[in-house]
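Removed: one protein chain of the complex. Kept in place: all other protein chains.
Let's turn to chain A:
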Amino acid sequence: MGDWKTVTVPVLSSDSKNIFQYTSEKKISPPSMNSQVLRLPLPSSKSMHSFFSAFCTEENIEQSISYLNRELTTLGFPSIYVEPKGKELNLISIINCMNELLVQQHKNLRAQEEVEMQHLKLGSDMDHLQNSYAKLKEQLELSKREIVGLQERDRQLQSKNRNLHQLLKNEKDEVQKLQNIISSRATQYNHDMKRKEREYNKLKERLHQLVMNKKDKKIAMEVLNYVGRADGKRGAWRTDKTEARNEEEMYKVLLSDYEQRQKQLLVENAELKKVLQQMKKEIISLLPPQKQKPKERSEDGPVLSDLEEDIGELNKENMWELSCETVREQLTNSIRKQWRMLKNHVEKLDNQVSRVHLRALDDKDVISREDHELETEKLELEIQQCKEMIKTQQQLLQQQLMSPCDDDTTLLLQDCYLLEERERLQEEWRLFREQKKNFEKERRSFTEAAIRLGLERKAFEEDRGAWLKQQFLSMSTDHKHSENVTTSSAFLGSSDQDGRLLNSTSQQRKPHCTLSGPVSAEPCQTSQYISRNSSNAASKKPAGDSKPNQWEESDEGEIE
């Protein structure tokens, strides 16, 4: 408890003074304890013993106890007395206090250790930082020096550069100067030359004059005999005509040369145009695959349409016969456009190829290939399934078509068919009924018509009978014929009529009968029968009676 400077006891009794004295002594005694602040006081057991015994002796036990109690209470420990202001010591509390103190001591020791550790660390950090600081300072120095050096070099180089520039300028100036000198010398030289030439010309003139004046007979040509001209013609005088002719010939020569050249150029031009057109066609034929790509459609669309227009235009006119500038420009421009497009296309393809190439080298490619394979497998499976399905369906179809073995199915089928048939039959019945109705209507109308006809005939017969009767009566007054009595009740009138008809001119009736043409053929026949029977009746009276009956009956029968 001695050497702890951190612990200060503000108010102390005289006892504490003693204690302090002791403690101060204790301070002096082990110098090792004072040397370092951080050193833990770990005296040996012996010193501890003496150390501890110094505080409390047999004389001052109570004081030391009370002092201890005071200390402990101030520190927050429970009192070691049993009762306050008592003298009995609470052993348990003492032990507790001791324990507590020990624990605290341990804690404090640990804390101290930690602190010292930190202290060491910080110290080493500090050292490290100081070292690095020193190094950095050195580096900074070095770099500063370097910079200075580089700056120096830079300055030197710049100055060199300037010098070189200057030299170059000087050289250029010199060159320019020399050129000027040359030109000036050339002009001077030319001038001198001209001067000398003029002098020379003068001399020549003089000489010429002298030579000509001398009339040198020597200047002559001796020839044995004059030779004929090479082309055999005679020489001609030089006249204006000949001049004009010469001019003409000269121009002819020139013109023919130009024409020849122009022909050659035209031929060449035509060939080149053909080649260009072919190229254009080929390029166009190469380009259409681009149309499928939607991206490029927008770009190519208007251009291609223009091109197509151009093609159309240019192909319509025989362009190798046109040589106007616009056509030429159009052609070249269109070829350039297409060539550019083709180039782009090829470049894109190249890029794609290179990309594919690159991808082939990546690892990703493996996965993609696997995916690709998986997909292909899936697709194959699907295809197989589909095929199987198709096969089964085909089989089923065949079964159905060939032989329905299953009863149920057949019944079903039959039912189906029956239903169909029933429906069809119903339809037909309906139709049939309609037709039947129609027929009945017609039949009724016919019967009505027949009845009417019958009635009409009856009426007619009655009339006829009456008329015959009259005739017969008129005739019988002359011959006293017996009347036909035996006549059926129903046909009394008609038999009488028949009797009368015996002598009537059948011809009269016939036309009457024939006139009533619209009536069916049967009445005509009946009338014919009447006429025939009448004639018969005229010859055979008795037979006539029966016959008309028969006739009547047959008539009726016929009518039915």
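Going forward, a residue touches a chain if its C-beta (ideal position, glycine included) is under 8 Å from a C-beta of that chain, and two chains touch if they have at least 3 such contacts; residues count from 1.
FYI, contacts and distances are computed from a predicted model.
Asks: With one chain of the assembly withheld, which option in "Serine palmitoyltransferase small subunit B", "WD repeat-containing protein WRAP73", "ATP synthase subunit epsilon, mitochondrial" or "Calcineurin like EF-hand protein 2" matches that chain's UniProt protein name?
Replies: The record names the chain that does not appear here as "WD repeat-containing protein WRAP73".
Asks: For the full complex, which residue in A:Leu254, A:Leu397, A:Leu431 or A:Ala449 touches the chain that was left out?
Replies: Considering all chains, including the one not shown, the answer is A:Leu254.
Asks: One chain isn't shown here. Among A:His208, A:Lys274, A:Lys387 or A:Lys436, which residue touches it?
Replies: A:His208
Asks: Based on the whole complex, identify which of A:Asn190, A:Asn351 or A:Ser445 touches the chain you can't see.
Replies: In the full complex, the listed residue that touches the missing chain is A:Asn190.
Asks: Name, in rising order, the residues on chain A that touch the hidden chain in the full complex.
Replies: 179, 182, 186, 190, 193-194, 197-198, 201, 204, 207-208, 211, 214, 216, 218-231, 235-236, 238, 242-243, 246-247, 249-251, 253-254, 257-258, 261, 265
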